[in-house]
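See structure below.
Removed: one protein chain of the complex. Kept in place: all other protein chains.
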Amino acid sequence: MARKTENYHLRIPSETANLQVIRNFVSDVAKSVGFENQDIGKIELAVDEACTNVIEHAYHQDSKKDIDVAVKIDFDKFTVVITDHGKGFKPEDVDIPDMNRYLAELRVGGLGIYLMKHLMDEVEYRTQPGVSNEVRMVKYLIRKDNKKKQSA
Amino acid sequence: MARKTENYHLRIPSETANLQVIRNFVSDVAKSVGFENQDIGKIELAVDEACTNVIEHAYHQDSKKDIDVAVKIDFDKFTVVITDHGKGFKPEDVDIPDMNRYLAELRVGGLGIYLMKHLMDEVEYRTQPGVSNEVRMVKYLIRKDNKKKQSA
Amino acid sequence: MSGVEVRRKDLQEVTVIYLKGYLDAHTAPEFEKALQELVDQNRVNIVVNLAELNYISSAGLGVFMGFIEDIRKKGGDIKIAEMADKVFRVFDLLGFPVLYEIFKDESEAIGQYR
Partner (left out) sequence: MSGVEVRRKDLQEVTVIYLKGYLDAHTAPEFEKALQELVDQNRVNIVVNLAELNYISSAGLGVFMGFIEDIRKKGGDIKIAEMADKVFRVFDLLGFPVLYEIFKDESEAIGQYR
């Protein structure tokens, strides 16, 4: 099979009950391109965190809104873009915790973006407040061979 | 939670390697609305058959094309619409097999639409040859209670 | 994706094929290859053990239909063993049990060829 770009796209009501569907979708696609289980787990968790933020912070549990999850596969690059049309936020104003202090002070919450940044190779927010917010996360794939899909 | 319509949508490259992703997506959504395992299995298989037809007959294995799988949930109705933009066909010209003869004559192939019709409560093709073809399949949900989602 | 795993066990007069996973339009060619090999080798007393098969679509059923005539002409057969309920329901919906004998145990299916 010739190498090419592939796009996958899921649009789903914004509710926590759907996190499992989203995780399965992203893991299935990650598995099909040959990621190992540990990396699949990382992608799955990073996407869960991003979607949980959309459900809670962008749409405040309003399940009439939709979440968009797009996966793009290039040769060695797995990109997930999660888009919302909520009120938006300034990522640069978000305080990413120092974990030593965090644990010493027994803080609660505020771990989502920290996790995303440590699980993925690239994490980038593109926010136009009031219009759309997207977070774009990339994981590089170390390929063992030239075939994209194996059937077994 | 107030009853409402929910829409789920998956767009995915048209290749048989993606059938598993499509099946998992549809089963996950069917499970989340409370279908029992047997019905989930029926929906999963009907959708597989419809998508296999798109991959093989509409797009002839051209994975640059996309399949669209849309799921709509009303109170007691689970609707899946699968759309392709291939050359189209006349569903009324397709010969649905009589299984006794089929088996006696040891025929091969041609079971997909038969299965879809026997697995789902409604199956309807809407074809505009050369423009778009969609198959719309419905399964009714016998609800045991009024809650749509259970977390366990 | 998980796909299908096809294993083969040669006994004296019988060959058992084990299918594990998901048999669909993507993976059916692997099962087809295994059956073709058996036909080419004239090993036509076949038991297909489906204990670990989780899923079958019409593409998988098509492989059974595609070989049965040839195999029976050669004096052999395809017998099925240890099918899970979920897979049986699909076979049953299409009336396949009329054409293919299904056994609970592998040994029973093998015994039919003795």
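A few remarks follow.
Letters A, B and C name the chains as they come in the text, with residue numbers starting at 1 for each one.
Methods note: contacts are C-beta pairs under 8 Å (C-beta built on N, C-alpha and C of every residue); 3 or more make two chains touch, one makes a residue touch a chain.
These numbers come from a predicted model, not from an experiment.
Touching residues on chain A toward the chain that is not drawn are 16-17, 19-21, 23, 37-38, 41, 44-45, 48-49, 52, 55-56, 99-100, 103, 106-109, 111-112, 114-115, 118-119.
One rule holds for everything that comes next: only the chains that are shown with their structure count from here on.
Centre-to-centre separation of chain A and chain C, using mean CA positions: 41 Å.
Shown for chain A are the residues that touch two or more other chains, namely 28, 32, 149, 151. Residue positions 1-3, 26 of chain C are each in touch with at least two other chains.
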